[in-house]
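Working notes, beginning with the structure itself.
What follows is an incomplete set of chains from the complex, kept in their original frame.
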């Protein structure tokens, strides 16, 4: 059945120009590709075209390992930045945490229930507190001492570990540490952070305290790709909840936890299903 | 400039089959069409393909009055149900009301502010109450006596008036009357109603009373195309608001008015911008 078969997903962006859609659809049609989803966006101001197209491998005239090569001439002709993935590929995620367990619990439970097309083989932390949770779920837990002096060296070790473990996606699940520039550069658009406010409001530390102080009537959470500038990366997903004067800071924290969990999981899911294209400092989310 | 120029919008649905996207994009590409939006959906269960594509007329090789004819062979080849509109066309709306003014005020103000690509030349009612509002906005107001005995005849007259006035879209803005089958058949998928609940909950009369009685914690509003069965037509837009035990029925009515206005206006706007395809008893909304 189509819906259950393996599909190929092509994500691409390039300067907007005539004939783009025709060229891609012609390529698929000539090779007997059955498109099951296609979505595109043109940023008129920037003159950028972005597309996501998904088709069934079953019946496609080109063998899956040869599709990249077959598509290459089209990509070159239009100057595309592009990637090709298959729906049966399984990403490997490393989750970074500090002391707060709610996002970790949530991600591990989702993984165990099969919500993500991914494995979570590794939890990394700058504290020991959450080691037992990783243990309960049978996941390796590594703790690194990360201080002002030790950070650069620790992150070098961490990157080596991530590479050794063939990690595709790094998730900062309330990891209370800035990630260094080299690390960020190595995993460009592959590190997702959850920030506990509706950015750009309340960037930085203690956003629930800031929100309470300012007396806002909504709080939020933001999942974004990590860039070297704190809380400034491309936003993937955001959600908010109503609050009132009755909510103390602990109440905001409690309400916020549910936002954080849901928004972070949504962003991970979108990333894993190849639904996000980053361009400039923004995302296009083909949902 | 592209964003301000006139565009053509093609809306189509047909049995899903290979080569559809290629054929449409090839047609546009060969004729120098610059696509600025394209969206499509495949209903896997029903095997139905639906598409919306919008391109600039400026630079297109086919004169606007000849596009239909030029596209006809493709439409026939794939068995398409389709329509073609231009972004500079202006629809003509008749608004039907009874006694409640909030949706009428809202629609007339939006029209005056230029929010809709439409004219509102006509307000029709089964009561006199709202005649002064239509008058303030310089819109013709017609009242019809609509009772059990008089309804069929009145609706015949009304349809004649709508035809005479070249009305494209009928909006039931809290019109407290069932519309007859002949009327509905004549304006199939061209009558939009606002119902003051999140359908299918609380269909029929007095939904806010029903909601209060049931003790729900959210109320809603639903805009849908009208079919012969009351409150059963294809849903276009829905929204909800939180409520609590503090909300009496008048409070629900007050909160609900804002939902009704916004949801109705959103549905009209989507209709006017050719963003809705109806198939079966559902809508695909390309937003």
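Lettered A and B in written order, each chain numbered from 1.
FYI, contacts are C-beta pairs under 8 Å (C-beta built on N, C-alpha and C of every residue); 3 or more make two chains touch, one makes a residue touch a chain.
Quick caveat, the model's predicted, so the values are computed rather than measured.
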| item | value |
| --- | --- |
| Number of identical chains forming the whole complex, with 2 shown | 4 |
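Heads up, the rule we're going with is that only the chains that are shown with their structure count from here on.
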| item | value |
| --- | --- |
| Mean-CA-position distance for chain B and chain A (Å) | 37 |
| Chain A partner contacts - residues on chain B that touch it in the complex | 2-3, 18-19, 21-22, 25-26, 28-30, 32-40, 42, 44, 242 |
